[in-house]
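Of the protein chains in this complex, all but one are displayed in their positions.
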Amino acid sequence: MLKPIKKPVVKREYTFLERIYLWEIVKGLKLTWKHFTFNVRASFRPGPHTVPTCWQYPEDRRPIAPIFRGAHYLALDEKGRELCIGCGMCARACPAHCIKVKRGKPPEGQEEKYAGKTICESFEIDMLRCIVCGFCEEACAKGALYLGPDYELAEYEKGPCIYDKERLLANFRKARAEGKLKPKRKPVPVAAPEKKPVGKKAVSPEGKASGSQKEK
Amino acid sequence: MEDLGITVIKVVFIWTWVLLIATLMTWVERRGSAMMQDRLGPNRAGPFGLLQPVADGIKLFTKEDIVPEKAQKILFSLGPVLFALPAFSAYAVVPFGDKLVLDGKEIILQVADVNIGFLYIVALGGLAVYGMVVGGWGSNNKYSILGGLRSTAQLISYEVPFGIVLLAVVMVFGTFSLREISLAQQGTFLGFLPNWGVFKQPLGFILFMTAAYAEANRVPFDLPEAESEIVAGYHTEYGSMRLGLYLFGEYVNLYTLAALTVTLFFGAWHLPYLDMSHFLGPISYGIASFLVFFLKTAFFLWLFVWIRWTVPRFRYDQVMGLGWKALIPLSLVNLFVTALIIQLTV
Amino acid sequence: MREPHCNVPGCDLGSDQMVGDYVTINIGPSHPAMHGTLRVVAKTDGETVIEAEPEIGYLHRGVEKLGENLTYNQFIPITDRLNYCSSIVNNVAYEKAVEKLMGVEIPEKAQLVRVILMELSRIADHQVCIGILGVDIGAFTPFFYQIIQREEIYEIFEWYNGARLTVTAGRIGGQDADLPDMFEEKWRMLKDGIRKANDETDKLLTHNRIWMDRTIGISAFSAEDALNFGFTGPCLRACGVPRDLRKDDPYYMYDQFDFDIPVGKNGDVFDRYMVRMKEMEESIKIIDQAYALYREMPEDAPLKAKVPKIIKPPAGEVYAALESPNGELGFYLKSDGSDKPYRIKVRPPCFMIYQAFPELIKGEMIADTIACLSSLNIIAGELDR
Partner (left out) sequence: MSLQDRIRHCLQNDVLDLFQCQGDLFVQVPRDRIVQCLEKLRDEPGLEFDFLVDVVGVDNSALHEKEIKAREKALAKEKEKAEESGETGVENEPVVLEVPPRFDVIYLLLSLKSNERLAVKVKVPEEDPEVDTVTTIWRAADWPEREIFDFLGIRFRGHHNLKRLMMWEGFGSYPLRKDYPLQGKGEERHLDYDE
């Protein structure tokens, strides 16, 4: 048998001022009036974002953090060389499985366009699947893939939502032109390895494993 | 008896005016609420977003008119009409100014000075509920029916204190005609107060306002269309201009009620301690009285908006409880006290 | 008369039609007041709810199945999508479970960062809950006063690691970033802002008789029943049980902070509202203390324990819980020694609370159904997973 429920009976106790409704309502009116006058005055002030909530979006934009996670871009270095080596670590780290990388050799005579010995022949990010978690950026050992400042990701068709390499590089150029390139991610300080047997045991095979993956 | 032409002009004028203000009210409501809530509100259409009501109107007109398949077609189309008609015609007996003298002809700024203006307003207010009930029932939607039922119970309950308070006012001024009541509020009362209804009927005023809010279905009495409980109440299934009529009728109702409040309790077009007719010409006096009346009305319209965005909503049974347990006894007490004082002083 | 027709599949609450004394009303899954996609099928007598049955699963995304096929770190972004009002708490709860499974102790600085971020998201969660409760009872304005402050909190999250709502804070073994430099100044302003917003909400609502009528005594619940139903968090504390995992089972240095557990008396909507309001103040106190400790830490103090790049906990099973804004949020984890969890079971606080919903609203009116639902702070993402 299920236990029956006993609902407690609650007695409402009001003070006189609460009982007559009007006093509290007048207090509330005073408060909303204060906000009203403040905001009316604020809305006539020049400049964006004078009223606490509102940004007049397409014209005024909220300044975003420099580390904002938006649309991806593939970075070039100062000499204009592609940094991505096509190792595919980002694809492996992606929880949504939305990155496809194909590794290749740089074409004959164009080696100076690439920073690494290998290149990504194609690079595809399916923005329809992407959940913008930033794991790919974290996994990238070369600092080539970033989640950039662009947050206007809507498209009219599905096709353009799948970013290819050209699009990713274009994103980079756009961000560079706007001066919104992301600073390089600072690695967090890691504690010295503990003497705990569990930690140690776990560390040693893993070090090997990741090493072997890299060799592949 | 004035000639027909002037009456027609007055009707056309006041109709346009009320419609204009009602349209503007949608804008005031939205911008006003936005400003209270630290937002900006619609500000894209026209300067300060003033053309927003026009945009809304165009939108409502061009929407597809959808009638639910299982709705009762006749009732469904009748609902908005029944709601809007009384709302549009109620203003006929409420004055909107004193008088205008043109070519020696005296034009009273009121469509019809009926000597039972009160009864006309109460009767039309009672009719409006049919619009909601019929619309709610005809939509064949449970939420709509709930909204319709709520509106019936609420409006019928609040007609009673509304009427009783009006009776007390009638006793004070000794007439049913709204124009005469307005005229009677000139001068001072007890030597230092303006001779306004609110000073003669302070309790009556509060009760009247409460009942008026309930009649107009405004927060905190907006149960028939409480959007968080019963979706949109009686107009859940409505779209396009039918919905427009409901929304519009509501604002027209507001205007009528605000004007009524001004007429009864706030000295109509009279300024306190000041008789404008002494130092203004006949035409400018007419216009000034109209403006003063409108400004007072505008304040009460604004109060409707202001209160709406400040307080929470009642519950259905609490509204009934307030109506029957507080407002009716209080309005009766008010009536008796008024009668007693009048009996003792006259 | 043509009888209004109700098409409710799977509803066995008596008659579908408006004959007889009762009407079956289908509230949701698409209803202006239903948070997310909840659905309640209520049998009503006039406006009084005689019987109700909640239906859930409209937002079921198979999170647990997903987790079984992602690596340990890859599951963190998925936990963001559980209780999206306070995603960081979910992240940390999951990380805490994995760390427990691995036997890893995270560094103190990381603990402090986690505490600060979690308390921030607790405030954000309560703000949303209170705001929406106001909206559902018809008071629209407090919602905006609260939500503006929440935006400011989200700003801190954005500067912390680049996202506002689904933050994906922390990694297994520690934090992925340090607190942003702007935190100190921002927090000083934010603190006042939150207090002011709470003050204004308080002025507009708490002593307003309309509000009191709508909340006091509505869906009251006794402490005994609440415990039997597995209530935790503010909903339990509103019933008068001072239970809080931060005090009872302290984790992450919570035992070093000085804070109170606000409790209610009747377990009704009003008490839940008051408990949440007071809890925000306590959270502010905790953040202040945690930040004072944090500032004493050296700049380069470790934020992450030494964990392998690919997480492979030893085979075993654990249950770890922490106090989320809604109550005890737990993760049961089973590992088979591979790099993917063998089984993840989320213990969302809403899930337990929502199953008492039919009992809570029995005999109340339709309007109270909505008020009760908002005061429980049911988040569909967490409920359906």
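Side notes on the structure shown:
The letters A, B and C name the chains in turn, as written, and every chain counts its residues from 1.
The definition used in the following text is that a contact is a pair of C-beta atoms (placed from the backbone, for glycine too) under 8 Å apart; a residue touches a chain by one contact, two chains touch by 3 or more.
Keep in mind it's a predicted model, so treat the numbers as computed, not measured.
The absent chain, not drawn in this view, touches the displayed chains A, C throughout the complex.
Among C:Pro32, C:Gly46, C:Gly240 or C:Gly316, only C:Gly316 touches the chain left out of the display. Remark: the omitted chain is touched by one listed residue; of C:Lys65, C:Arg188 or C:Lys309 this is C:Lys65.
Residues of chain A in touch with the missing chain: 1-3. Contact residues of chain C toward the unshown chain are 9-10, 56-57, 60, 62, 64-65, 69, 100-101, 103, 227-230, 243, 248-249, 316-319, 321, 328, 330, 332, 334, 336, 342-343, 345, 347, 351-352, 354-356, 384-385.
Rule of thumb we're sticking to: only the chains that are shown with their structure count from here on.
Viewed as a contact network, the protein chains are fully connected, with every chain touching every other.
When the interfaces A-C and B-C are ranked by how many C-beta pairs touch across them, A-C comes first. For the pair chain A and chain B, the distance between mean C-alpha positions equals 52 Å. Once the centre of each chain is set as its mean CA position, chain A and chain C turn out to be 23 Å apart. For this pair, chain B with chain C, the centres built from the Cα atoms lie 44 Å apart.
Among the residues of chain B, those in touch with two or more other chains are 36-39, 309-311. Chain A has residues 25, 28, 31-32, 52-53 in contact with two or more other chains. Interface residues of chain B, counted against chain C in their complex, comprise 33, 36-39, 70, 72, 140-143, 145-146, 219-220, 222, 226-231, 309-318. Within the complex formed with chain B, the residues of chain C that make contact are 2, 4-6, 18, 23, 25-26, 31-33, 47, 134-141, 143-145, 148, 204-205, 208, 210-211, 213-214, 365-370. Put simply, chain A touches chain C in their complex at residues 3, 5-12, 14, 17-21, 24-25, 27-28, 31-32, 52-53, 64-65, 67-69, 93-95, 131-135, 138, 147, 186, 188-194, 196, 198-199, 202-203, 206-207, 209-210.
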